[in-house]
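Here the complex is missing a single protein chain, while all its other protein chains stay put.
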Amino acid sequence: MNRDEGAPASWEVFLRARRGLAHQHVGSVRAAGPDAALAVARDLYTRRGDPLSLWVVRSDAVHAVSPDERDPYFAGTHGKPYRYPEHFPPLTEEGSEGDHDQ
Amino acid sequence: MTTTSDERVDRAADHRPEPASPGATPGVGAPGRPARAPHAPADTGLATYLLRLGDDALVLGQRLCQWITRAPMIEEDLALSNIALDLIGHARTLLTLAGRLDGTGRTEDDLAFTRHERDFTNTLLTELPNGDFAVTVARQLAYTHYASLHYEALAGCPDRELAAFGARAVKEVAFHRLHADRWVRRLGGGTAESARRMQRGLERVWPYTAELFDEDDLVRRLAAAGTVPSPAPLRPVWEQRVTEVVTGAGLTVPVPSWRARGGRSGLHTEEFTDLIGELQSVRRQFPGGTW
Partner (left out) sequence: MSAPTAVTGEAGQEEPLTRFEALIAQGGTIEPRDWMPDGYRRMLIRQIAQHAHSEIIGMQPEGAWLTRAPSLHRKSVLIAKVQDEAGHGLYLYSAAETLGVDRADLLDALHLGRQRASATFNHPALTWADTGAIAWLTDGAAVINQAPLCRTSYGPYARAMRRVCQEEAFHVRQGYDLMRALCEGTPEQKAMAQDAVDRWWLPAVALMFGPPDTEAGGADARTAALGAAVSRRAMAWGIKRHTNDELRQRFVDQCVPQAERLGLTLPDPAIRWNEERGHYDFTPIDWDTYRTALGDDTHWARRRIDHRRTAHEDGAWVREAATAYAAREEAGASADASGPAVPRQAQEERA
């Protein structure tokens, strides 16, 4: 079978779906080159709605924490309840709602 | 059917009481209101002109539909269908306007599905068979650069509805142009095989590009009245833009030794009969049907 000479690169796609939202990862595409990746991402992820902006990033340019490193990276977040407001008594009698000016 | 559309245009012109005055183009009224005062003759000149543009979009859209499920990659099925969808959308607006303006009250579907092939006035370029992907890209290059210039000019025309259409369509066509430009560069700068095919694709379609800019009496009259833009002045800009893309891709702009003409007056390629036959087949098999 005539396999293509080197499959096109993989790209991660980020979309700002609406004003006020951050760009969100929506999926990935395969394309030879950034122009093609943007065009494919446009056809694939923006057929509906009123999207504002689109990014593509080469998948191999994303550096990630590997599963083996999960503990060194994330174990430290456990057991620190004092990082949350519920750890402390509310400021007023009404409970936590009283913390906020309404 | 023996009359050409030019003859019909000439007859239509005799009925015109006065040149259209800017800002008061007759016939395009608010929805729900008769398009024209009952005593006024239909504006068949503008209608004929809109029909030409509508036929271009319809026929090219139909050709692109033939690619879907056959594209070189699934992503391209998606890209070509997106373009086809926009083109069919343009055709619907233009045919609807044409049917309203010519006084017959024909709908977009009446115009698309009940006319005979000799009544269609699209340019021959838009009906050219798809060929390989390079031929399609070459056809897209020629058409999208023309359409983007033309719609941009249309956006400035006095008829508000037509201007609004031009303003919307020019945005959509801008992406089609990007699509064509990029493919010309990729194929021209890809492999020896793709460059050869791309050059051959350009040679194939180039004799058909001149017709896009043809001016006949109808167009000259409408343009002189300021009703619609004149296509001829767009040609040098078009030449310059496509030349930039083609030479940038390491290819040569063909200098055709002949040029095709006839679509605007209903003289089509032989392949066109099949295209229209296919387009209308279901509709014709079920007379009186509702869809």
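Every chain is named by a letter (A and B) in the order it is written, and numbering of its residues begins at 1.
FYI, contacts are C-beta pairs under 8 Å (C-beta built on N, C-alpha and C of every residue); 3 or more make two chains touch, one makes a residue touch a chain.
Since we're looking at a predicted model, the values are computed, not measured.
Checked against the full complex, the candidates B:I74, B:A224 or B:V237 give a single residue touching the omitted chain, namely B:I74.
Residue-level contact of subunit A with the missing chain is found at 1-10, 16, 22-23, 27-30, 32-33, 36, 43-44, 47-48, 53, 55, 64, 66-67, 70-71, 75, 77-78, 81, 83-87. Counting over the whole complex, subunit B has residues 58, 62, 65-66, 68-78, 81-82, 84-85, 88-89, 91-92, 95, 108-109, 112-113, 132-133, 185-187, 189-191, 193-194, 197, 278-279, 281-283, 286, 288-291 touching the chain that is not drawn.
The definition used in the following text is that only the chains that are shown with their structure count from here on.
Distance between subunit A and subunit B, defined via averaged C-alpha coordinates, is recorded as 42 Å.
If you check the complex, the residues on subunit B that touch subunit A are 75, 78-79, 82, 175, 178-179, 182, 186.
Those residues of subunit A that touch subunit B in the complex are listed here as 29-32, 35-36, 39-40, 42-44, 47.
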